[in-house]
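Note that one protein chain of the assembly has been removed; the remaining protein chains are unaltered in position.
Chain naming follows the written order as A and B, and within any one chain the residues start at number 1.
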Amino acid sequence: MEYFNAFWVGGLICALVQILVDKTKMMPGRIMVLLVCTGAILSAVGLFEPLVDYAGAGASVPLIGFGNTLWKGMKEAIDANGFIGLFMGGFTSCAVGVSAALILSYIASWIFQPKMKE
Amino acid sequence: MTTQTKGRQSIAFAQPVSILSGASMVGQKEGEGPLGDLFDCICQDPMFGTESWEQAESTMQKETAQLALGKAGLTKEQIRMIFAGDLLAQSIASSYGLVDLEIPVYGLYGACSTMGEALSLAAMAVAGGYGEYILALTSSHFGSAEKEFRFPLGYGNQRPLSATWTVTGSGACVLGRKGGKACITGLTTGKIIDYGLKDSMNMGACMAPAACDTILRHLQDFCRQPEDYDRIITGDLGKIGQRILFDLLEEKGCDIRQQHMDCGLEIFDAEEQDTHAGGSGCGCAATVFASYVLPKVETGEWKRVLFIPTGALLSKVSFNEGQTVPGIAQAVVVEQERKA
Partner (left out) sequence: MGKMTQEEKQKKAEEYEQYVKEVTPTHSLPMNMAKAFLVGGLICVLGQIILHVAGNYGLDTKEAGSWCSLLLIFGSVLLTGCNIYPKIGKFAGAGALVPITGFANSVAASAIEYKKEGQVFGIGCKIFTIAGPVVLYGIFSSWLLGVVYYILKIMGVFV
C-alpha cells in the first residue's frame, strides 16, 4: 500500500508541475526553486508532515521534500542552538543531497565525456 | 562611377558577381537528413577529432574553407579576404578556425542570418573592385550552440514543438569577378525588426517579421513580383515561422506560397529526426545554399532565386534581462550566369 501511495502522490506532484512547465514556459531552474521554497513553507506551517506520513517517498523524493528537509534541520538547529542555529540548520540538513550531487558529479566529470543529444 | 543602389535598401550590381564554388560540411544527423547525399563532406564524429564543441566547429570551418577553395581551383594566396561568422560569443569558432589559413578576415555576427551578411559584403567587395576572389563562410554546431544559448547537453529538458534544432554544419562560397555558373545580381540589406516577442524557444516567430520586411522591401526596390523568382528561400524560419511569414505577407497583399522554401525545413525530416520546427543556425542556411540551392541555379533548373537567411538577435544576457528577441533578414539575389 505504501508503494501505491508513493506512486500516485509523487506522480501527481510531477503531473501538476508539468502544467506549470507547459503553460508558463518557466525555465527548469525557476521550477526547481519554486518547488524547494514551497516545500520549506509547507513544512513550516505543518502541512508537510502528514503528507510524508501518508505518501513516504512520494512526498520526500520530489524537490519539495528537499525544502522540507531544509526546514526541519533549521528548526532543530534553532531549538538546540538558538540564534546561531539560524546559520547552521540549512546546510546541515541538506548536507547529504548537496554533497552527493557535487561529489558524484565531479567524479563523473573525470569519467564521462560530453555527448551529442540524439 | 555609376551608382549601383536601388530603391531604399537595395543594390543592383552593374556587373554581376560570380559565385565560383560552394562547399558544405555537416555532422551525422544532417547527413542522415533528406539532403544527406548533397553535402560535400559528412563527419560522423561530432567532435570532429578535437577536444571540445568549439574546436570542432572551428575545424569544420577550416575544412569547409579549404573545400571551397579546392572546388574553385584556387590557392589560399589568391583569396583577398574572408567574411566569416558563427553563433558563439565573440565569434570564436571563426577566429580559431581561420587563424591557420593566413588570409585577411572580417568577422561578422548576424546570428543565423550571417551567411546572407557574408555573401552581401563579399559581393559588394568584389563589385567594388576590392578583391579578385573573396570567401564567404559561416558555421554552427549543435553542441556549442546549446552550450552557449541553452543547457549543457546532458541535461534532461523537454524541447517545445516551436524549438528548432541547431544544424551542425559549415557552408562556404568563393565569389569572384567572373568564372562561375551562378552569380549574385543584387541584394537587399535588412533592418532589425522587433515585434516584441520574448520567447527564445520560438525563433521562427521572432524572425518572420524581419523576413517579411526584407522581402517586401526587396520586391518594392526592384519593382518585382514574387513570380519573378523561381524560389524565395528563407534561412531557418521553420514550420511556425513559415506560417507566420505567409500570414504577414498576406496582410500586405503579397503571396509567396508558390515560391517559398525554408532551409530549416529542407535539411531535416521533422517527423523522422524529431527536430520539431526545423533546423536553424548559421550553418543551416549556408549548407543548404551551398549544397542544394547553388547547384540548381548553376544547372539552370532555377533561373533566379532570392536567398534570405534570417537571424534572431539575442544573447544569454539579453534573455536573462528580459529583453525581446529582434530579428533580421538579409536578401541576396542569385541568378544563373548568362553567357556573355
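As a convention for this text, a contact is a pair of C-beta atoms (placed from the backbone, for glycine too) under 8 Å apart; a residue touches a chain by one contact, two chains touch by 3 or more.
Keep in mind that what you see is a predicted model, and the values were worked out from it rather than measured.
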item: Chains shown that the absent chain touches, full complex; value: A, B
item: Hidden-chain contact residue, picked from the options B:79, B:244 or B:332; value: B:244
item: Contact footprint on subunit B, counting only the chain that is left out; value: 51-52, 147, 151-162, 195-197, 199, 202, 205, 209, 240, 243-244, 247, 324
item: Interface residues of subunit A (partner: the chain not displayed); value: 2-3, 6-15, 17-23, 28-33, 35-37, 40-41, 44, 55-58, 60-63, 65-67, 69-71, 73-75, 77-78, 82-83, 85-87, 89-91, 94, 96-98, 100-102, 104-106, 108-109, 111-115, 117-118
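The rule is short, and it goes like this: only the chains that are shown with their structure count from here on.
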item: Interchain centroid distance [CA atoms averaged], subunit A/subunit B, Å; value: 45
item: Touch list for subunit B against partner subunit A, complex; value: 27, 29, 46, 53, 142-143, 146, 151-155, 157-158, 160, 199, 201
item: Residue ranges of subunit A touching subunit B (in the complex, touch as defined); value: 21, 25, 28, 114-117
